[in-house]
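These notes concern the structure reproduced below.
Missing here is one protein chain; the remaining ones are kept as they sit in the complex.
Letters A, B and C name the chains as they come in the text, with residue numbers starting at 1 for each one.
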Amino acid sequence: MSAHRLPAPWGTRLDRAARVPFSFDGRDFEGFAGDTLASALLANGVRLTGRSFKYHRPRGVFAAGVEETSTLVDVGEGAYRSPNENAATLELVPGLTASSVNRWPSLRFDFGAINARLAAVLPAGFYYKTFKWPDWHWYEPSIRRMAGLGRVANASDPDRYEEIAVEVDVLVVGAGLAGLCAARAAAEAGARVRVLAAGPQPGGALAYRDPQRARELAASAERAGARIATRTLAFGVYDHGLVCAREKLVEQDGAQRPRLRERLWKIRARAVIAATGAFERPMVFPDNDRPGVMLAGAVEEYARAFGVACGRRVVVAANCDSAYDTARSLREAGMEVVAVVDRRREAERGRDPGPGTRVIAGAGLSAVFGRNGVSGCSVRQDAAPTGRAERLDCDLIASAGGFAPAVHLHSHAGGRLRWLDAEAMFVPDGPAGVVVSVGACAGVFDATAAAEHAELAGRALARGERLPPWPAPGIGRSLAHTALSGARGKQFVDLQNDVDLGDVALAARENYRSVEHLKRYTTTGMGTDQGKTSNVNALVALGEFSGREPAAVGTTTFRPPFVPVTLGTFVGRRTGALYRPLKRLPAEAWHVERGALFEQFGNWWRPAAYPQPGEDLHAAAQREAAAVRRGAGLMDGSPLGKLDVFGPDAAAFLDLMYVGTVSTLKAGQARYGVVLNEHGVVMDDGIVARLADNRFWVNTTSAGVERTAAAFEEWLQCEYPQLRLCITPVTSHYGNVTVAGPRAWAWLASIGFDAALAPKAMRHMTLREATWEGTPLKVMRASFCGELSYEINLPVDRTRALLDRLWARAAEFEAVPYGIEALEILRTEKGYLHVGTDTDGTTLPGDIGMARGVERKAANFVGRRSLLRPAALDPNRFVLVALDSADGRTLLPVGAQIAPEPPPTRTQGHVTSSYFSPTLGRPVALAMLERGGSRVGERIKVHHLGRVIEAVVTRAPFVDPEGRRIDGEE
Amino acid sequence: MLRIRCIHCGPRDENEFVCGGTSHLTRPPLGASDGEWAEYLFFRDNPKGLHLERWRHAQGCGAWFNLARHTVTHEILAVYPITERPPAIVERTPPSAEGSR
Amino acid sequence: MTSGYSAWSLLRGAVGGHRHWPPAWPAVEPKSRYDVIVVGGGGHGLATAYYLAKNHGLRNVAVVERGWIGGGNTGRNTTIVRSNYLYPESARLYDFSLKLYEGLGKDLDFNIMLSQRGLLMLAHSRHDLDAMSRWANAMRMNGIEVNLLDRAAVANLVPALDLSPRARLPVIGGFLQPRGGTARHDAVAWGYARAAAALGVDIIQNCEVRAFLKDGARVTGVETSRGRIQAVRVGIAAAGHSSVLAGLAGFRLPVTSYALQALVTEPIKPALDTVVISPGTGAYISQSDKGGMVIGAMLDLFPSYAQRGSFAVLQAILASTLEMFPSFSRLKMLRHWAGIVDVVHDSSPIIGPTPVPGLYINCGWGTGGFKAIPVGGWTLAHVLATGENHPLAEAFQLERFVTGRLVDEAAASGIAH
Partner (left out) sequence: MGDLEAALAPVSADGIEAILERDWHVAALRYFAVHGDLIEALAKCGLGLPALGQAVEARGPGGAHFLLAARSPTETWVMTRDGAAFGALAAQLAPCVDGCLVDQSGGLWPVRVRGARIEELLTRIGSTAALVAAGAAHVTRIAELTVMVAAPGDGAERLLLVDRVYAPHLFGWIRATVADL
């Protein structure tokens, strides 16, 4: 095939003044601006462009659009490598570096081609029948290396992607003749109309058949108010009129620098007009996959749009009337049309082919000559099945098997299809939800009829009126089955995945007769082209081999995306730090200055500890915990969940939310409470304080506040709407500085805290509203570490001031900042539980000693009924216990399992929290243990990854069991 | 992605909402049997067709409301306040067991 | 096996243009009566029929499938097999299934491409590591091999992972079940169908159950789109459609059907050799033998039978996937679909009798049904043949929802801290 460039005016999309250098497989070439990589390769006479997936047969450019099966390339290097790009839609830009895929070492000498020789033993599904002995793992690695086309990038993607949301009245997908007519009519009828053109310019096929009319039509649509977006391809129709499209912003040039690469359009449309045209169906004949066998429409497009003649002597293998128009175009482009071999008998032709072309009717191709390029073919007529085949010398075979309307968007929207026998195609069977099809994708091919129908449809949709009747296709007859009976050799149905008629026959023979089984068993239609040119031929062949009409065979499900779409385009800005919000402390800078080591805790960025030089996290935490016990420490508790609950029914409502009773609290009193879900499982815990008769201050865990606030709101709105209260999260309005330790009060007094807050004047588990240097405070004496402890809630913008003033006097009280790790040590020393660490989704309040007195409570609180089920009353439940290491030295690993015998055996529990206690000089741990309440003093075995450690069940708290330290130093 | 008309805020994308499952369940009293409690907690019609369900406009006004929605086509037949029974038109539409694709 | 599958049989076939291969399962017309009817021609239903014949000698069995076998969740999942479960009852069930998978290729004489490439769970915080220590130790108590990995071990196992400390969710370790991996989902369905048919089971497609035939309260067969079929016992294995069938039989299930999405990218050369799951981000990924990245998601959390997914959830899945594998950003999605999964509150199955005499059910697998196909079939066959629950299924009965003895794996692995 000696493809070559045609002179102007051929090549309506070319800018012949702009020469574009590019490279393919290391060789340098030149094309023009407006070329695609495929058209530029053809113009430079490059015939061999790819290798097929399974047999590694040589392949050349086959099509001119998204349906290209054979010319996939990797583009760009390193982090910029984009695998499997479709060369037929890749716009040529200066410095484009492309490399062919799925071949080693090169396209011309590919070891994989050995598969073609073994083809006889590699029918469809051969891998199900073998590779079982000794074991699939023997064979898998080499099979995986053979499979796959391109290669993935080797570093994270430097390019950026974004998304944009828009609402329109009428969205027109496709800017060909039908699309533009519909858009103009809809816009003239007053609708907000947007038109999406997948390519660089509107007009579709009209743009290269009649550029002048295409420009005028596009301009008139825009004058009427329609907005046309180019390089924007609608790839999916989703629920409720959502259409998603991908806009290409930059092509892959050599300048490997980060840019905004693609944009995702999320379009909500009241009505969608699909005007996406139709794909040409390839003819089925032996070796119809050779480089030089191309879709007839593509050959015409390369000539008219890209100024490339794909060959000098062409044979048109036809099965429809449009083949004769294509033949005429190729003759105009200076190519010699050797013959039109029409599969249909003369009587079946819709119209007379006209003078100048030799037509061989009722005939088909019985062989193709040439391996890496077509050198000729042989033709045989049905009338003389055993007669001598006639050889035709040619370097190009144009395949014109009829058309397959692009019914993808119609199907995404749930539309049904209908088979037209005469035209041998599936067309939409009426509208589908918001999607109405016009033009070729609706099976309307006659230009005038299509334009008129599109206009009526556009106007009707804009006005919300009845749709116009569907006109006839106007395209003449096409045969469904085109293969010559008795022809020998591989007659391909799916070019990319190497599926031929023999494979379809095998599937039918082995009863893989559902069209869905055919696809999965032979992999036809599962390539990157998703069966755009193979689906109809495959299902027609299946019908032939299983005695069914195409309508009875049906199609597989059309699924988004219409073309492969970059993962980054779906993700947009949700990468790196923006993948998921990270909550920051109000006075983060203060902690940075103190050398804090930050970690993520429940999506908060908080200090785990404040390591001093030479300390790691654990050493720092040990020091901090000891310092709190000895002197004093401060912790930034701002993430603590805080809810303001106000209203006359607030107390009654909280009685329904908490296991314990809240309504008996007096103003200023605070009580620890646990919240369940309806299954009785402990979901959250925290302190509830009464501010006034009709107002409560509710603390929850920092990770659980959004879930708990939502749960309260759900119960209020859905179950107890009659109760008069409101729940307002105020977590971010209040900073929280917790000052704990025996000298905590002395430290606070030193910076001017009101004497009314002194331990003697203010009892533990009470809340006082006070002021400090003009700042209103809510101060609560609550202790998660067992020492004297003040939780100071203040307006968030005053947090830094309090931290600075405390830090200025810290040394006097040997006071330190302490992080989460130290807090965990301190609370474990006291045996206080941490919801989500010591408890899980099965823990009931009774398991953690929080169910005392439940029977006496009146309110049917959330989850209460679940506590009366047999599983809840089971004496063998796992309950929270304290554990000592038997040797007083070895740390019990968190997650270690408890069981008398070594595994495999039934576990009796696991370690939930475990730290070395600096205060006691030995490890302390908590665990969930079967019947733990009655096993204090028992010696148990703890198993961790094969190691066994002895432990003893004991009682918590480990430190200050009588709680004498709660009021701090005298 | 659904487009749900919030009862207060108007049409919004599905990712602003949270579905709260089947609506119009009555919470049994404390004295209910384990079987009645299980029916309330777990057992559902799970219809392939019309479903009366609760939704919360989580990233909007925060309100709960009821939706009558078809679980195959996702068509939304009605939006009505959380405290009300379904509107008449919904009652008459039988939950169809239409084949799904 | 009339004609065994092997390299030799392929050679013999090559000579004759592969014309001698018999149907994998013959196309049959339904008989009027069987001993057992299994409703649902997915993996679980076909496995049930095979084990009825193989384990219990019951050959007068029919599988009735509404569409085409393997067309439901069996053809829509991400093909992951594992048994990394915490509760002994779950661990025994899923490990029994994995053991059956390990011998299934030879047992069915059908290459199901079981690829035990290892299943890696990622930890993104010290809290995650603690939870995984419990998970791994619980697995060892159940006799299931597992290794805890530090960051370096994860790095050399999965080089494409983003292990930079500045990642939004840094990877700081994880645990690996070496025997976990993937299997070819279609092959599992077709393998069971062929083996069951060879033992005499009738596999009847395009046969939708419209009603149950009853004699008093007892089920005595089914009314289908291809006529009436009697049976002594009927088993339901219809996954997302379990409630529809239960409704026809007059009872309700603790099941809600949700769409569960999955997608595949275009095929590329090998770049990911293990299955990687990140509980923290909710994404899971493996590379198929053809070279496509198979990516799964969490549920679309509103009831649906629509077999298509929400675009918003799709964006969230891919954001999580690219958080772990930022170099996959330029890969292109080839196809995206959804299955309808039957979700139960404790994410554990229901395998045993229903309130209706003569009618048994296998459902509730939710998002984890594929890995359980062999054991789901084995245990449903057992109760259908003997009327007694298989020991492995004892903990997974309907009455657990009344007693509260749930087997809640997800809950046991800790609420997000």
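One rule holds for everything that comes next: contacts are C-beta pairs under 8 Å (C-beta built on N, C-alpha and C of every residue); 3 or more make two chains touch, one makes a residue touch a chain.
Worth saying up front: this structure is predicted, and the values here are computed from it rather than measured.
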Visible chains that the absent chain touches, using the contact criterion stated earlier: A, B
Chain not shown: contacting residue from A:Phe369, A:Phe545, A:Phe646 or A:Tyr672: A:Phe646
Chain not shown: contacting residue from A:Ala383, A:Cys726, A:Ala756 or A:Leu873: A:Cys726
Of A:Ser378, A:Thr557 or A:Asn694, the one touching the omitted chain in the full complex: A:Asn694
Touch with the omitted chain, as defined above, among A:Val166, A:Ala749, A:Leu891 or A:Val952: A:Val166
Interface with the unshown chain - residue positions in chain A: 160, 162-167, 260, 266, 268, 573-574, 577-578, 581-584, 586, 588-589, 598, 604-605, 644, 646-648, 694-695, 724-726, 728, 730-734, 795-797
Missing-chain contacts mapped onto chain B: 8-13, 15-16, 58-63
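Keep this in mind: only the chains that are shown with their structure count from here on.
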Selected pair, greater C-beta contact count between B-C and A-C: A-C
Rounded Å distance, chain B centre to chain C centre (Cα mean): 29
Distance from the mean Cα position of chain C to that of chain A, given in whole angstrom: 22
Residue numbers of chain A (touch at least two other chains): 238-239, 242, 557, 679, 866, 869-870
Multi-partner residues of chain B (at least 2 other chains): 1-2, 14, 18, 34, 37, 41, 73-74, 101
Contact set on chain C toward chain B in their complex: 66, 208, 241, 243-244, 247, 252-257, 301-307, 310-312, 340, 344-345, 401-404
Contact set on chain A toward chain B in their complex: 238-242, 268, 414, 557, 678-679, 710, 713-714, 717-719, 721, 860, 864-866, 868-870
Contact footprint of chain C on chain B as seen in their complex: 1-2, 13-15, 18-19, 21-22, 34-35, 37-39, 41-48, 51, 53, 69, 71-74, 97, 99-101
